[in-house]
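Below is one structure, written out as structure tokens; comments come after it.
The complex is shown incomplete by one protein chain, all other protein chains being positioned as in the whole.
The block that comes next holds subunit A.
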Amino acid sequence: MKRLVSNQIVGPLAALLLVAVVVALTTNRFLDVGNLSNLILQVSIVAIVAIGSTIVIFTGGIDLSPGSAIALMTMVFAMAIKFGDVPLPFAILLVLLIGVLLGAVNGVLTAYLRIPSFITTLAALSAFRGIAFMFNNGSPVFSVHPKLEPIFYGSLLGVPLPLFYVVGLYALAFFVMRYTAFGRTIYAVGGNPQAAALSGLNVARTRFLAFVIAGAMAAVGAVLMTARLNSGSPNYGVGMELSAIAAAVIGGASLAGGRGQIVSTVIGALTIVIVQNALNLNAVPTSAQNVIIGAIIVTAVGVDMWRGEIGRALAFIVGPLTLPGQKGKVDQ
């Protein structure tokens, strides 16, 4: 197990460091304190949403809905505060509850009615955004509350608050995945659902709960996004599901399920955001940025899949030298 953990993190981490070093050497303002704390703000929402996406991927499923769910929840959150005069803590609680509910809808359809998650969450991607547009005649809600922005832009001891949220939630997720029976069950269900059922594990409930967690993480993302922009909008969160999945995949999670480390997902998210940041600082247009991100996703998965072959080829050139991460995965 130790070998598994270290190798699955070493690869993505090495890639992240390589990217960071290259960017630091080529881009002047990258290492400015202002830019670095801006990076943390940028990565925080995707990183948190990606916790849910990754856990769903661990069970062998996929969640395409968090972007739309976030749009829906920013509307509910903004309207509850601005028009409903709901006190902030209760409004946050309400949004979390809705997140759990939206996740439960995906979960029931997928786990208990056994419709493939790609389909159910594709439907939810469409439906949740549709619902978001039903609020406030489809118009955004601006200037929600003056106390909202500090939730996102505030800092404690000079450290931006979002860093605490990210670190806190990843620590919790790491703990659950590594040290609880539930975490082990998630890996088992993703690794081999038939064998999991025949080992007495509750496969449907596990899959259901993974979607509920994903819904809750989307709710946290929605609260942060509303706070960041002091507004709610049915147009928020477009493409968020893909960034979250990309973070998981670049972090080494296998879309077949059962393999990967939750902590690697934050590494994946950081990699994407650093590349985006570098491209922005170098004034590369958004269109080209999107193409580059696509290339990174393919490269990351390709390197992971062909790790053995690349390792052998390099060993042939360099001599008998073991590469980190070379033996982490076994072909079956």
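Quick note on the criterion: a contact is a pair of C-beta atoms (placed from the backbone, for glycine too) under 8 Å apart; a residue touches a chain by one contact, two chains touch by 3 or more; residues count from 1.
One rule holds in what follows: contacts and distances are computed from a predicted model.
Of "Chemotaxis protein CheY", "ABC transporter ATP-binding protein", "Aspartyl/glutamyl-tRNA(Asn/Gln) amidotransferase subunit C" or "NADH-quinone oxidoreductase subunit F", only "ABC transporter ATP-binding protein" is the UniProt protein name of the chain excluded from the display. The hidden chain makes contact, of the residues A:F152, A:Y187, A:F211 or A:Y236, with A:Y187. Only one residue in the set A:A195, A:V238, A:A295 or A:A313 touches the chain that does not appear here, and it is A:A195. The chain that is not drawn here is touched, among residues A:P66, A:G221 or A:G258, by A:G258. What subunit A contributes to its contact with the hidden chain is residues 1-4, 178-185, 187-188, 190-192, 194-202, 258-259, 312, 330-332.
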